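All protein chains but one are shown at their positions in the complex.
Residue numbering begins at 1 within each chain, and the chains themselves are lettered A, B and C in the order written.
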């Protein structure tokens, strides 16, 4: 427990370069806003972005990553399948994965869910109220019964995901929709958390409750110290076959 | 499949006698409104109410009941523990149970859930929009993506229930809350469905979508033709102990 | 309810051609053994095999298939990705999928699970006892508390699958292992059932309990009559944004 959890914050990092309105909110990129918060916690933090070699996710980086955070939107298709394979392999071997907002459509999230991960959406700067429906869950630690985001993009049901192992948050939207906003999954030895908020034109990743959830989810998704699993032929039975 | 599912609609049936405003909506009682719909389907229907002997739930009645529907509110405490034991036993042996609205606080639902089943509520005649979050589930059969109730009592999270085996509906309320409105559970050989809508002063149980959900849930909760389970000492092993 | 469920039994159909020992057990192929049973039930049945054009799974065939049964082993890699995409799409739109035995390593099952689907195995003609751990589940209908297969291939844990939505069977093996042998999943609008038994050198698909399970799983996995789901931009809120 004394070793710091090693977090890699991955960001597509295109909106911030191409759109003035996004750069105004996240001048150093969404990854740096999230990273700055996590560095102020007990974590060891690095960042990685799409346009780095191997998208910044080399074997070496992933080997030293306990939890990977993922934000992407415009360029899901530019993420190479080889890197998706690599990340999936690490998750199945125990690495945690926290998928944020438009990351619902990333190759890695769709790969791990097996579904389309599609949803309804609207950009209308409306109010979102995120309700805690699992108040004993570690990811809800320190939150009140709900928290509000004054302006966010709407995501609405049906959200095409497997039924979560645990559902932590449900969002209410001013325009009339609801959304399963905090969803936990186990895949292999790895834990996955999907967290809805974070449209690039809103200062969502400066909100203290949103940041608290991200920090909590990193602690929750950090690997247990479990030995690797083995598979394959077992020619010798454990018991004598009579 | 050719034998009709036998439904017993149980209603506390006090509001309708004591409150003019409720009698105006349900002159023959909530059980008769629901029963009338179900009789128009392929089901065999009877009703039972609190003030009948054994609350109308004799051993004979339960033995002939495939699915029991439960509405109660004012007088949960008047339901005898012996009848609660009996109903619980039948559920564990395969009888389906559909719990409606304020039945969340009934003895039988709390008994089967193991939790307080408490929630937040408000009577303000506000709009409820019920979203389907499991569009392939048999209980959602024939529904659109959502349906609306123009005026309902609000129920809000946190709803103190076990995480459902399947979550079928989530409600949006005009006043700002959300609620897990359609929750499936297996307990023993029996299936349980909790369905939120149905405040006694609103004509909710005449709404075609609400009635469709109730009918669907009866079909879903009907027992499979599974043999009874046995328990206890098994002195003779199935394999030779070496 | 009156329309027959349309089943397509898909089989790789290579072992039966190439291995005398398999042909001796399944002279017309595993698909015909399963198909013969299903034709004796209330189903409409067709078969399809790997070496047919489009593996026998054309758009037209899938459009007329309510539940697809899948057996494969030697040649998972020869199934074209385009057909896997097509089957996945149909499952998400409601088609049921029953995956048998070595189909755990098929592209379509791995695609829908998001995990490696790996396991331990041994071919030692040992006894398997399949215990019902969900005795109220429709897939266990008509079974006793367990059933036995005198000789089967062993599959052992850890089986790298997502936690099932419902676990129906657990196998005991003579050699000392256990296995989660009957696993239910919902993906999109489609239901998926994985069922373990069925090594090609054993007459497992003539066993009445195994066949009963396959028939039950087809009934369970058949699509509800749910309308298709829609996704995408919803520029017009359902409520007035204040």
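Keep in mind that, in the parts below, a residue touches a chain if its C-beta (ideal position, glycine included) is under 8 Å from a C-beta of that chain, and two chains touch if they have at least 3 such contacts.
All values reported here derive from a predicted model rather than from experimental measurement.
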Subject >> Residue touching the undisplayed chain, where the options are B:119, B:149 or B:168 >> reply: B:119
Original post:
Pick from A:8, A:49, A:189 or A:207: which residue touches the chain that isn't shown?
Top reply: A:189
**OP:** Based on the whole complex, identify which of B:52, B:165 or B:209 touches the chain you can't see.
**Re:** B:165
Subject >> Residues belonging to chain B that touch the chain removed from view >> reply: 88, 92, 111-116, 118-122, 124, 126, 154, 156, 158, 160, 162-163, 165, 174-177, 185-188, 229-235, 237-239, 241-242
Subject >> Touching residues on chain C - with respect to the absent chain >> reply: 129, 131-135, 145, 156-159, 163, 166-167, 170-173, 176-178, 180, 240, 242
Original post:
Of the residues in chain A, which ones touch the absent chain?
Top reply: 1, 94, 129, 134-138, 140-145, 165-166, 174, 186, 188-191, 223-227, 229-230, 238-239
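Heads up, the rule we're going with is that only the chains that are shown with their structure count from here on.
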Subject >> Separation of chain A from chain B, taking each centre as the mean of its C-alpha atoms, in whole Å >> reply: 36
Subject >> chain A and chain C: spacing of chain centres that average the CA atoms, whole Å >> reply: 31
**OP:** Would you pick out the residues of chain A that each touch at least 2 other chains?
**Re:** 156, 158, 163, 176-177, 242
